[in-house]
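All protein chains but one are shown at their positions in the complex.
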Amino acid sequence: MDKRFGEFGGQYVPETLMEALIEIEEAFNKYSRDSIFVKELAELFDTVANRPSKLYYASEMTKDLGGAKIYLKREDLNHTGSHKINNVLGQMLLAKKMGKKKIICETGAGQHGVATATIAALFKMECHVFMGKEDVERQALNVFRMELLGAKVTSVDSGTGTLKDAVNEAFRQWTREIEDTYYLMGSVVGPHPYPIMVREFQKIIGEEVRAQIEKIEGRLPDAIVACVGGGSNAIGIFHDFVDDKKIRLIGIEAAGDGIDTEFHAATISKGSTGIFHGMKSKFLQDEYGKIMPVYSMSAGLDYPGIGPEHAYLSSIGRAEYYPVNDREAVEAFEYLSKMEGIIPAIESAHAIYYTMKLAREMGKDKIIVVNLSGRGDKDVYQVARYKGVDLDAQ
Amino acid sequence: MDKRFGEFGGQYVPETLMEALIEIEEAFNKYSRDSIFVKELAELFDTVANRPSKLYYASEMTKDLGGAKIYLKREDLNHTGSHKINNVLGQMLLAKKMGKKKIICETGAGQHGVATATIAALFKMECHVFMGKEDVERQALNVFRMELLGAKVTSVDSGTGTLKDAVNEAFRQWTREIEDTYYLMGSVVGPHPYPIMVREFQKIIGEEVRAQIEKIEGRLPDAIVACVGGGSNAIGIFHDFVDDKKIRLIGIEAAGDGIDTEFHAATISKGSTGIFHGMKSKFLQDEYGKIMPVYSMSAGLDYPGIGPEHAYLSSIGRAEYYPVNDREAVEAFEYLSKMEGIIPAIESAHAIYYTMKLAREMGKDKIIVVNLSGRGDKDVYQVARYKGVDLDAQ
Amino acid sequence: MHNRIEKKFKELKDNNQKALITFLTAGDPDIDTSYDVVEQMINNGIDILEIGIPFSDPLAEGPTIEKASYRALASHTTTDDVFSLVKRIRENYDLPIILMLYVNLIYKYGIENFMKKCSEVGVDGLIVPDLPFEEVEEVKELAHDVNLLIINLVAPTTKSVRLKKIINKSEGFIYCVSSLGVTGERKNITTNLSDFYDRLRTETDLPLALGFGLSNKEQIDRLKGNWDGYIVGSAIVNIIALYGKEAPTHVGNFIKSLKD
Partner (left out) sequence: MHNRIEKKFKELKDNNQKALITFLTAGDPDIDTSYDVVEQMINNGIDILEIGIPFSDPLAEGPTIEKASYRALASHTTTDDVFSLVKRIRENYDLPIILMLYVNLIYKYGIENFMKKCSEVGVDGLIVPDLPFEEVEEVKELAHDVNLLIINLVAPTTKSVRLKKIINKSEGFIYCVSSLGVTGERKNITTNLSDFYDRLRTETDLPLALGFGLSNKEQIDRLKGNWDGYIVGSAIVNIIALYGKEAPTHVGNFIKSLKD
């Protein structure tokens, strides 16, 4: 299997982890071609993940914006409330086939942690989740969900106390118990084979979109929009369309307070090539290669890197990446809630905001599909706080 | 249309409301037979509610309990997270056809309020939700969800500050603006035609179960279990099976601290016939007919009455009703989370608990279907508090 | 014939007078005070007395009477206590007495029992806000057995077809709801009351009494022209809420101001 997307990707990890990665790669190679595995996974997608997720015509939004027709891919209606479950089912099934009994993972918004804890409970695996201290605070609901599901949640207060530090700590823990533990990476990041493997488990999103939009509209969309943290929901919906060159593939990064401030997480817009977390990709870093603290109100996008395949798609011009800031994301969060009665994850709200702009610019004969990667229940407290509402006082 | 189920039901409301009820009844009669309405509703069930909901084989639970096969009807995976959306779509479509522009409703757990606010947003209706003060506190997440969706939420502190008081206040408000407002009742309670109408919009649950279980098992289940607040999710799953006399229909009431204490909401177990909230049914009341304060940690079951059709099904022995207390519900809440990776609504957890007992008593050749009426994200704070975990300190 | 209510309206009509019907919640703040309030009302010239039995969930009431209900329940007032109150009043006074109560209180007492008790203590009529015309029969039959009237309500929203039916079956007088909403004082009554009156009058010769929201003499004077009676409730309950055990003389003064 090719370890790289152009120059990006690779396997930059401590020696202690190398054999484990090789073992995973071999297992993935074997099982992803194994018809029983493929069938079992398809069944889990159906019965556990609640797939296929609907492709929803956002008629009110479309009418209100007056431009392109907007469809929402409803990953928010998956079990546990986001696209993360697809990848978790794939990797957990693999881990089980590999005979592993313990799972560790990192989580940002907590959606990956919840999905992992959920499937670990179902598969009777021990589960240990690492989450940045700051994220533990802003996503308290998800922390207790994980604990309820039987997972151990470790709050990571080193570094900036966010997603990247959770990854660091999860890697550290993995080296300590490498022999019986599977690291279940939550996005298309990290060393090979994760970026490819996670993509393979997420590409169902785009495959479903193709069938659904063909059925509803009799044709493919003109643009596909998704938010990008590590990039798994974006790759998931892009992948099946990469060869349909006429379709614009658009990834939206978190601009936090704005890309002209120090407080953002807009990796493609403002980053440069580097090597971190096991991969060569784009990162927000200083002139010496120190990884920069990043900021977004969205815990799931608050990451200084991006999956190597996105770095590649960007470098060859196949996909475009734009920043959307906190204020705009909150605006879209409220807009979609009031317009369609759908509360999006604050991560997904970034993609919604860009779609609002894009739809207005495109003709009524055009079609945009947005990946609604998750639901926003986990974010209402934080948005309330952002807007100055004190919920505890209510 | 018959206003009664045996002696139960009727239309006991102030004169100010009578014409409105008649108008609703007429509209319901007309539209429920109108093929366009039926088609539009079916489409909304599909595109908005995310129907059909899956029938999930709880293999881990079945294995662990060692008795009957357990299936969960996954209403928790509906948009907005519970069965309430079915009824809301039906009534909101009706209200729209009737030319109404304003919706009011009561809510207990907040799930009905969230569903109503959601569809009001989509349908561009003004929405006003009444919620008991105590429920506002224990379901804070849902309060902000409703507000985000553009609804006005009024906290009701009269009486016991729970669901019944929210109903009182919603009725009062309705009389003030009866001419342009539609009261969207959240369960199979209240004056005719609500109990029938809500049942008709919820019976899709049982209809789907019939088709699904026939397909999976080639036969009908032996028992169907659902929690009962007002009784809409229970009637929804029971209705299609009422004539299949061999199938046990089991409703689970909230026993709060226990039915031998003063703090419970077990209407059938401990109540008597009375007339309240527009209907003749069973109520928890004192010797003079004063409605008793009730208690359950579950806001959605914390109601001193029950839908008249349940009172009837109980009186003729067609359905059985049993109490499950707070402690047991919390046990089931945690059990299902850890066993299947599904966090149930605390309401639904009551039905799960009874199923755990029932499954053990039934042979492996038997089948139980439980209505998983909602998801438990809204309840994790409260369960944490119940268990003595201080989430704010985390 | 004849029930005291019917006699009273005939008598007033003969003298070209309007009926002043006043309301209080029994047991607010306690039963003895209620008795004293009633005496003050009677001594200051009310024509008909309406006594509310407290209920846990008075959903047709605005906050004023709702709170009175809670206060009366807090002093443990039961339906039987209200019967005792009526009995004590009846021992001394002959004016018509109407009970206002929610249907569950009747139902749970046993409808027949309830009517027998009403008759024993001297109740003349019942107003049951959550017992609309469509559901009234069962109760009405047993009420008639003991010469008790059930007073129907009509509202501005009541449409002609039903209005006719209700009026045809009405007795004693018709309780005409002045405007939409629950009980309580209102600054402005927005219903076109003279149209409302005309609609009713073309259908019936029964006395028409106006209620909901009447709070002072000027308001009543303005409306007086047409209606055969007016019902004052929340305004009195407010005085009781304000003065508690000291309320009787204040209520007396208020009634006097209405009569002047």
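Should a chain be cited, it is by its letter among A, B and C, assigned in written order, with residues numbered from 1 in that chain.
In this text, a residue touches a chain if its C-beta (ideal position, glycine included) is under 8 Å from a C-beta of that chain, and two chains touch if they have at least 3 such contacts.
This structure is a prediction, so every number in the text was calculated from the model and none was measured.
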In the full complex, displayed partners of the excluded chain: A
Contact partner of the left-out chain, one of A:Thr16, A:Asn29 or A:Thr261: A:Thr16
Given A:Asp2, A:Asp243 or A:Glu287, the one touching the chain that is not displayed: A:Glu287
Touch residues of chain A, complete complex, unshown partner: 10-16, 18-20, 22, 158-159, 164-165, 167-168, 171-172, 175-179, 272-278, 280, 283, 285, 287-292
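Following the convention adopted for this analysis, only the chains that are shown with their structure count from here on.
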Central chain of the complex, centres being mean CA coordinates: B
Chain at maximum distance from chain C, centres defined as averaged CA atoms: A
Rounded Å distance, chain A centre to chain C centre (Cα mean): 66
